[in-house]
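To start, the structure itself, in structure tokens.
Note that this complex is displayed minus one protein chain, with the remaining chains in position.
Right, chain A next:
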Amino acid sequence: MNTVLPSVAEELIREIKRNFQETSQISDEHLLALKFIFGPTALQALDLVDQRSVTRVTSPSGRTTFQVTGSSGKMYTCYSFCHYCSCPAFSFSVLRKNESLLCKHILAVYLSQATGTCQERTVSDQQICDILLAKEL
């Protein structure tokens, strides 16, 4: 996801990626930093990454977006270029309460990209319209 987080979070994700490429794991130090910056969302997002819940969806036109299977099995859409997730936590904690930087699904997108664990799926140009509109497929 090519988005700009607050610089400290952005740097951490970059470091995790660099470290993961060398050691194939996320260090304890980085796990603590994730917990420090993102709170309980960090652990929930790591769970989603472990379960390979993040899928990068691409259509032949080049349009891309992400789908994340939540802990309840429900599928949420996270945009590629902008912080938006169709889950209720994003609406409540990020938009309404302004308590969090992002929801666990968006953080899972960042972490799955950093760890190279993002699934890939190609759909038709028509199908991706429905995914972008977060319609149930």
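As a convention for this text, a residue touches a chain if its C-beta (ideal position, glycine included) is under 8 Å from a C-beta of that chain, and two chains touch if they have at least 3 such contacts; residues count from 1.
We adopt the following convention: contacts and distances are computed from a predicted model.
The chain not displayed here is annotated in its UniProt record as "ATPase SWSAP1", chosen from "Protein kinase domain-containing protein", "Ribosomal protein S21", "Transmembrane protein 138" or "ATPase SWSAP1". Considering the full assembly, A:Y79 is the residue among A:F20, A:F38 or A:Y79 that touches the omitted chain.
Residues of chain A in touch with the missing chain: 2-5, 59, 61-65, 79-84, 91, 94-96, 98, 125-126, 128-130, 132-133.
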